[in-house]
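Structure, as structure tokens:
Heads up, one of the protein chains got dropped from this complex, but the rest are sitting where they should.
Lettered A, B and C in written order, each chain numbered from 1.
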Amino acid sequence: MEDLKNLPTLTRKDFVSSQEVRWCPGCGDYSILAQAQKTMADMGIPREKFVVVSGIGCSSRMPYYVNTYGFHTIHGRAPTVATGIKVANPDLNVWVVTGDGDSLSIGGNHTLHALRKNIDLKILLFNNQIYGLTKGQYSPTSELGKKTKSSPYGSVDYPLSPLSFAAGAGATFIARTLASDPVHMGEVMGQAAKHRGVAFVEILQNCVIFNDNAYGELTEKETRPERILQLEQGKPLVFGKDRKKGIRLNGLTPEIVELGDDVKESDLLVHDAGRAGLNYAFLLAEMESPFPIPIGIFHREDRPTLDQMIHAQVAQARKALGEGDLMKVFRSGEVWEVA
Amino acid sequence: MEDLKNLPTLTRKDFVSSQEVRWCPGCGDYSILAQAQKTMADMGIPREKFVVVSGIGCSSRMPYYVNTYGFHTIHGRAPTVATGIKVANPDLNVWVVTGDGDSLSIGGNHTLHALRKNIDLKILLFNNQIYGLTKGQYSPTSELGKKTKSSPYGSVDYPLSPLSFAAGAGATFIARTLASDPVHMGEVMGQAAKHRGVAFVEILQNCVIFNDNAYGELTEKETRPERILQLEQGKPLVFGKDRKKGIRLNGLTPEIVELGDDVKESDLLVHDAGRAGLNYAFLLAEMESPFPIPIGIFHREDRPTLDQMIHAQVAQARKALGEGDLMKVFRSGEVWEVA
Amino acid sequence: MKKDIEELQDVVIRFAGDSGDGMQLTGTQFTKTTAVLGNDIATLPDYPSEIRAPQGSLAGVSAFQINFSSRDIRTPGDDPNVLVAMNPAALKTSLKDLVEGGILVINEDAFNAQNLAKAGYATNPLEDSALSRYLVYRIPITTMTVSALKDSGISKKEMDRSRNFFALGLMFWLFQRPMDITVEWIRKKFSKDKNIAEANVLALTAGYNYGENAEVIKKHYRIAPAKNVPGTYRNITGNEAAALGFLTAAKLANTPLFYGSYPITPASDILHELSKHKNFGVLTLQAEDEIAAMGATIGASFAGLMALTGTSGPGLSLKSEAMGLAVMTELPMVIANVQRGGPSTGLPTKTEQSDLLQAMYGRHSECPLAVVAPATSADCFQMAVEAFRIAVKFMTPVIYLSDGYLANGTEPWRIPEIDSLPKIEVKHPTDPASFKPYARDEKTLSRPWAIPGTPGLEHRIGGLEKLNIQGTVSHDPANHDVMMHLRAEKIERIADHIPLQEVFGKPEGKVLVVGWGGTYGAITSAVEELQKEYSVSSIHIRYLNPFPKNLGEILSKFETIIVPELNLGQLAHLLRAKYLVEAISFPKVQGQPFKIREIIDGIKKIMETKGGSSWKI
Partner (left out) sequence: MKKDIEELQDVVIRFAGDSGDGMQLTGTQFTKTTAVLGNDIATLPDYPSEIRAPQGSLAGVSAFQINFSSRDIRTPGDDPNVLVAMNPAALKTSLKDLVEGGILVINEDAFNAQNLAKAGYATNPLEDSALSRYLVYRIPITTMTVSALKDSGISKKEMDRSRNFFALGLMFWLFQRPMDITVEWIRKKFSKDKNIAEANVLALTAGYNYGENAEVIKKHYRIAPAKNVPGTYRNITGNEAAALGFLTAAKLANTPLFYGSYPITPASDILHELSKHKNFGVLTLQAEDEIAAMGATIGASFAGLMALTGTSGPGLSLKSEAMGLAVMTELPMVIANVQRGGPSTGLPTKTEQSDLLQAMYGRHSECPLAVVAPATSADCFQMAVEAFRIAVKFMTPVIYLSDGYLANGTEPWRIPEIDSLPKIEVKHPTDPASFKPYARDEKTLSRPWAIPGTPGLEHRIGGLEKLNIQGTVSHDPANHDVMMHLRAEKIERIADHIPLQEVFGKPEGKVLVVGWGGTYGAITSAVEELQKEYSVSSIHIRYLNPFPKNLGEILSKFETIIVPELNLGQLAHLLRAKYLVEAISFPKVQGQPFKIREIIDGIKKIMETKGGSSWKI
């Protein structure tokens, strides 16, 4: 099927499959694909140890383009298949690729439980705030009032914040990045890849056909500095063209402040993705206009994963009881002989 | 079917159906049923305007016992049927009765979207941290390591906090109460009933058969004051036998403090369910041992409901375009005559 | 230059190009004008499943076929007489279908090395003898468009984009169609950018004039209007017709329509259509998934609305469990399923008729409900109304089984007079004294539809087995037996309230061809052809559960029964099981509708093996 070149050091190219990429020209998915391939190459793990699992949607075509094992499952169910794979063989490096509809509409429950159970999956959520593949209906992340094919009078659904949802589910790695910023995206994916546990990465992605410019403000040169808050470990929350604005805590409520004589950097909230508890991650995840949109790693935390624990129980049972003996189990309870 | 007595003032008895109640003796569900009936009676709405919708589980048998319209649906799907009812007829008062498995395991996605969309439903989640009806498997709220029929070696799933989940979903009314405290429960239900929008009430309920005493610490006289934090609007977060302990904020992290010379009540976090944003509700929802468990109303907020908005769009369209004329729609686009 | 005019009876044109070439739009415009001219028409759009497949690739070819005629036609045509190929990939995928001697219009400009390579052509087909069997018009469409628009004030890229209007103009000339409808449409559509609008009009005219003037094109064609039933017509897709049918049913029942759905190809257009009509009081709910859509539909039905949900195969699978609840609670609702290629995700944009057995048996336990299926795109209207009529009368879920071919294809629809349609009678009990939730109507066995809000009728329903009449929960063995039989019997009794099956051709004979769903056109045309020589009749079943009462009788009057289906024999299976007749399956599972010729050949072959040469008339 695929080349057998299993070179000790791999490059992005090794992760390019023979399948022609079929997204619309200009689609944000291309750049995500490239960074994912690069991240995998950088991990120092042989290609055959990767499995990329997806649901259905434009985004979910990604497995075809990555030269690893791949599974293009059904709509919303990628986390379930990925869970089966990971639990079956924890030695595999399992990625989930999904869209905002796939993961949060039909697949919301599986996403919830994969996050809660801390299954060691790397989840890339391509959030374009629209159903791309079905040609443009609003999604759970579309804004209220959005006019689409299925909402000619404007959507009546309040949008979900994927990362607030992830915090509510107790995820152990929560991050956001931009498809239009390959460098940042590459860094975030690299960190996600290193995380042992469930890693949930929201990637803001532009759908040129059905929701073009949804993130225009966040990506355009002029507006970006005002609209993006780039999180840096150990650094205060500063943003703005001249980095003269910051986020300060007022009780539990964040507020935007101008740095200057009255307000020093030391008054600002300092970014620490490793804080105990999820309150801080939740606060970041809830930030929306007029606040700048945080990107980077919101939260990370080490905890045993479901797959580890399942296998630990097996090991423990084997240690305690010895390798299972079928004949012994067959004969458990009352037995009798007929001669 | 039922008596036609439609008295101007109703009592709990009016909401008692002719069906024999079939929960185990001692089950916490009885007291929830009684308070729900009382709350309905107090609302000053005629019986026929209520619809009680449930999924499957011990808890979900409740509709049979309430003398209103009722729908005992299928496992996990109560919010969907309730949504259909409420959207079809916003004049109805629709309650959802569900268990921790029903609402958070199989039904997690529907609960999520009912909360997110702010559908005007009153959701009572009977949380007994176990699957009762299927005779005792662990549920999404069971503690890690719990030994049950399906986890003889201990559960490997991290529990979900229902209220953190609700905050992550953007719910507009979030509350917790105890089945063993009818007075508190009655108050919380009364407030939920008054809320216009989705009201999510977690009720800690004891399953005497499969998970007895799960909330022993919270309900027993001696331990309760130390383990329960009763939220009161406008009051500081104080608890403990002599009400000498309080919750203070340290940055974003709550901490337990002893009231005394160093620490005054005024240093404590003050309860306000109406704070803007969900950060405070989330913080409360995340509080677990060694913190006391908050009960009361975590969050409330007024926002147009999905059902309102859908009907508003219809009204608006009718106003703008006039009542739909089928013949006009039939003839839209190119038409031609054949003689 | 005055050119010859040839009179034709019918023509099949296929417009084929890259997804970006606007072929669907071109085809639609040609269709509209042709419809208004009074030809009978049928169309078949065929586009890739990718939103934008790679430009110039074989996977990216988008095609639109129209059959138009001066007589009654029933399908978009087996094979085109005219192929418009806007690039090499389009030529490659469609040429095999063009009839020998057919007209081939080619956009020469697109046949560059890059595009040829993308289409997998080693050599340029324009430069070898590959096309010698056709009447080829090589036209530099792009170049000519650009030069026609050089003063239009729009960008080069925008000029390029107008090339499909050039092609359309040329076709208008070739088949003697007026341009005014399209001109009007263009001006309205691009009203925000006058320059673009006028450029497109210019391109259209340039194409038309090219036909008029270019030396190479020697003649054009006329197709007289068809003699359709008098009335007002419009062109309609199956999904539009269905949406209007559901809207109409609600009107006839004087009850608001509720539509709960989750988008899925090829059903989404029903959602799109219905959500436009809020001023009819239609309540549309885009649910989080198909299960939620089904649940909400059940809730809306309980609350007294005309409750509808719609989906395609994978969604129908997901609804299975909740459909069981709908059956148990005996609530009226319609589940529209627009079939597509499967199994699993399968061929999502292709057509198939393979969900029939699932519609019948795809729920745990004995879970009977009614099933109807429209036969043509226009028939989608009527069967949508029928579905609700049955649902309400019998208090039962009804599955409406359409398919991708019907849903996306178009044909002329004679617009009905709303006042001429029979009302759908809705009764909600109000008398507490006589009310029992599972009391049964003597004739239909249906239970009363008591809705929340009615004083004194408070009651509880649900998925557990119900005590007959009372409606309370019952674990009584005998009652379960009664209820299982009642639910089945209720569906059977629908047969008393639907039309008897009609036969196309003689009511008895050698061969009966049995069809259902979107194959109607192809089967009927094939049988019509065969009837010239053989003793063949056909029936097309639109009521699939229960079957019309006279079906067994009809089947017994023929020696051989052949069932052409776009599946592996599902209707044949049902006929065999129910009537113990040797129904012979003639399956096709290629994601494509039957061609008339395929059915003719298939039936002939089966007749041969059965010794049917003696079946000539």
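Keep in mind that, in the parts below, contacts are C-beta pairs under 8 Å (C-beta built on N, C-alpha and C of every residue); 3 or more make two chains touch, one makes a residue touch a chain.
Model, not experiment: these values are computed from the prediction.
Per the touch definition above, the residue from C:22, C:313, C:412 or C:437 contacting the chain not shown is C:313. Contact with the chain that does not appear here is found for just one residue of C:25, C:197 or C:347, C:347. Residues 48-49, 59, 313-314, 316-318, 320-321, 324-325, 327-329, 339, 341-348, 350, 352, 354-355, 357-358, 360-367, 462-465, 475, 477-478, 480-481, 484-485, 487-488, 567-568, 573-574, 576-578, 580-582, 588-592 are the ones on subunit C that touch the missing chain. Although one chain is hidden here, its contacts on subunit A can still be listed: residues 1-4, 6, 17, 19, 46-51, 53, 56, 63-64, 67-74, 77, 79-89, 91-92, 109-110, 112-113, 310-311, 313-314, 316-318, 320-324, 326-327, 329-339.
Those residues of subunit B that touch the chain absent from the view are 20-25, 27, 56, 58, 72, 74-76, 105-106, 108, 131-135, 137-138, 140, 149-153, 155, 157, 209.
One rule holds in what follows: only the chains that are shown with their structure count from here on.
Inter-chain centre distance (subunit B to subunit C, centres taken as mean C-alpha positions): 44 Å. The set of subunit B residues that touch two or more partner chains comprises 109, 112-113, 310, 313, 316-317. Within subunit C, residues 278, 284, 288-289 each touch two or more of the remaining chains.
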